[in-house]
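The other protein chains are all here in position, but one chain of the complex has been omitted.
A and B are the chain letters, set down in written order, and residue numbers restart from 1 in every chain.
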Amino acid sequence: MSDAETVERTMPESDVPTTSDAIDSPLLEVDGLRKQFGGVTAVDGASFKVAKGSFTGLIGPNGAGKSTTFNCITGIHEPTAGTVTFDGHDVTGLAPYTLAKRGLVRTFQIARELSEMTVLENVMLAPPGQLGESALRSVVPGLRERVQRDETEVVEAAWETLEFFEIDHLAHENAGNLSGGQRKLLEMARVLMTEPEMVLLDEPLAGVNPTLEEKLLDRIDELRQDGLTFLLVEHDMDVIMNHCEHIIVMHQGQVLAEGDADTIQSDERVLEAYLGGDV
Amino acid sequence: MSGFEDVRDRLEALPDAALVVSFLVGIWLLLTLLAFAVGGAQSANLAAGFVGSVTVLVGAYAILTLALNLQWGYTGLFNIGIAGFMAVGAYTTAILTAPVDPGAGGVPGFGLPLLVGLLGGMVMAAIVGAIAALPALRLRADYLAIVTVALSEIIRLFVNWGGVAEVEVFGKRFGTGGATGISFKSPDEVVATLVNGPGQPLVAAAESVGISGPNVVNMAYGLSLLAIAAGSYWVLSRVSDSPFGRVLKAIREDETVTQSLGKDTRLFKIKAFMIGCALMGLAGALFRGGAGYISPAQFRPVITFYVFAALIIGGSGSNTGSILGAATFSALLFYLPARLGEYFPTFGRSAPGNVFEAIAALGSLDPTPLVAYTVGNISTLRFVLIGAVLVYIIQNQPDGLLGHRNEPAASVDLRRPRSADGGETDE
Partner (left out) sequence: MGIAETVSDGRQLAIERPGAGAVAAVVLYLVADLATKLLGTTVYALGFRVMGGALTVGSLASMVLDGLLVGLAVGLAGIGLSMTYSILDFANFAHGDTVTVGAFLGWVAAYVTANLAVSAPLTDLFLFNGGAQLSASASWVLVLFGLVVAAVGTVAVVLVVDRIVYRPMRDSGNIALLIASIGVALALRYLVAFVFSTQTSGVATSGTRLQLFAGVAITDNEIALLVVAVVLMLGVHLLLQRTKLGKAMRAMADNEDLARVTGIPTERVVRLTWVLGGALAGTSGYLLVLESGTISFNFGWILLLLIFAAVIVGGIGSIYGAMAGGVLIGLVDSLALIWLPSGLTRAAAFAVLIVVLLLRPSGIFGGVSTA
């Protein structure tokens, strides 16, 4: 069965009024993405688009292939087939650091803080193109002064970001000592310091208490005002339905349905996938 | 354990420079005391000999440990091929500086000045490091360890091979000297020329209190190595207290995350590896080749593990800790026990030839042969001690002396800038 057929079968255009084909200027476009591990196909021809400046949700039952899709988009895994286009350029299979430099970054499902580094160090790592990332410049007298000037600005920006996420009181704490929710905030803070255009969030709210959750979602809304694009994997349906203007549903490695909250909630196949399709 | 923590807390209360200096002075005093306790009329000279030798060891191990700290402590690269990179540096230096016309039995070289030779040695060690690093750095830490130790043995076997003892390339004759080794421009002698030339008044003063000329030179050589170690510390501190160092630390913590944040981690790893290897090469030439002669037997893998012991004692991840670890290892675990064994009173009896005789004497309730044998073989037993210390530290104090310290990698003050401080000022 070819990829094209698969997509057509699972996503007939007439059934879905607001497919992502309607998106004129997608920032991210995934086309026929496939990933196999040995004999197991984790993603099986997924295609979707994410509009610039949107808050798009990616949902699906366990094992639907959401995390693998994320990993393929962000260069952690090389896709078996298919293409990923970001900002008009083919970025399929590029290394994570190249993608990050182009403005496509991600957070991890289980927060991966750099535990033996302080919160401030974690955040200060992220800004791109720091002069002092050259060993030579950091050592040679004269050049180091420029590194320091550059870094003074980084310190300032880092503190601002920590204040934005209200974890500035933990700045000198080792990241490993943070609570689960605080780690999620730190990871978000860190990823924003890379000056991204688009952020892929892999379950950023799992394990976060409701107050913190509200705070995080507020932050995301604020950042969207500044033109950032978010793609969110999340299990909490309320969050997805209330905050995302576009929702993509994955099932068994393929895109099952997409549209706004109302469309998705009234789609029978989605219900079926969640109720019976699992296992 | 509380004793260990007590020592640690006291160490921490001091600024780093004072800490290191007082540590070193303490070691010198200890050895001087020992010398005066056993030396009789020769005490001053003996003390000078002790101090000189221990300073050479501390300086050399400090350079090596700092280099390893950059690779392992900072970046998490588990390099146990230190001996091999030392050999590359030492042999390159030797070949570059060996006389063009060495006379009978000698191995010819390029006859270049020592400084050029040392620089060449560092560059070559860095290049070999890069070649090794390119394919190997993506390996798991323990695989990298095995690859590097195998490489170091290949390097040693290669320079040991008779086929490269002396070769002719484009009319130039040079080589490694094979198993017999190679003589070259002695770094020790370069220092000696300085000491006996401009430093003549110093030598005269030393001789007036009974310290021999060679011992003055030896002390001067040790101090030169310490100075190089201090220079390395200065460079490496700047390397690590910077955004570059921050990326290295991040690689150690989680390479995938670091990549996801836009850092080309491979490049950083190769750079860190090369800088470390260059320093190892320098130490190889100055430490193993101090007297102007090297042979393959000086570069067995065991020296790699000594450097590891030093770093683990000091605390991997801390540059100051590296120097303290190097001093603790080389002076207190390596050098001091051997001297103690040499001068320990053996109750007027010579040690038995083997341990079984000593144990047999226990049957007649005479423990002195066993004591005498133990003391006589203390230079063997110190390695058992080193092994035990390594296990103890890994089990109970995996951070060593200073590895637990929070040393943020940044080139500037990390306190909250005033402008961001809750609007106290209107800037």
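Quick note on the criterion: contacts are C-beta pairs under 8 Å (C-beta built on N, C-alpha and C of every residue); 3 or more make two chains touch, one makes a residue touch a chain.
Just so it is clear, the model here is predicted, and its values are computed rather than measured.
**Student:** Which of the displayed chains are touched by the chain that has been omitted?
**Tutor:** Those shown chains that the absent chain touches are B.
**Student:** For the full complex, which residue in B:V21, B:A141, B:L267 or B:L362 touches the chain that was left out?
**Tutor:** Touching the chain that is not displayed is residue B:A141.
**Student:** In the full complex, which of B:L157, B:A227, B:A297 or B:A338 touches the chain missing from this view?
**Tutor:** Per the contact definition at the top, the residue touching the missing chain is B:L157.
**Student:** Of B:L29, B:L115 or B:A388, which sits in contact with the chain we cannot see?
**Tutor:** Residue touching the chain left out of view: B:A388.
**Student:** By the contact criterion defined above, which parts of subunit B meet the unshown chain? Give residue numbers in ascending order.
**Tutor:** 78, 135-136, 139-143, 145-147, 149-151, 153-154, 157-158, 160-163, 305, 308-309, 312, 354-357, 360, 377, 380-381, 383-384, 386-391, 394-395, 398
Quick note on the criterion: only the chains that are shown with their structure count from here on.
**Student:** From the C-alpha centre of subunit A to that of subunit B, how far is it in Å?
**Tutor:** Roughly 46 Å separates the two chain centres.
**Student:** Would you pull the subunit A residues touching subunit B in the complex into a rising list?
**Tutor:** 74-76, 95-97, 100-101, 105-106, 108, 112, 114-118, 120-121, 124-126, 128, 130-135, 138-139, 144, 147-148, 151-152, 154-156, 159-160, 163, 168, 171-172, 174, 190-191, 194
**Student:** Mind listing the subunit B positions that touch subunit A in their complex?
**Tutor:** Counting only subunit B, the residues touching subunit A are 235, 238-239, 241-247, 249-250, 252-254, 256-265, 268, 271-272, 275, 317, 406, 408-414, 416-417, 419-420.
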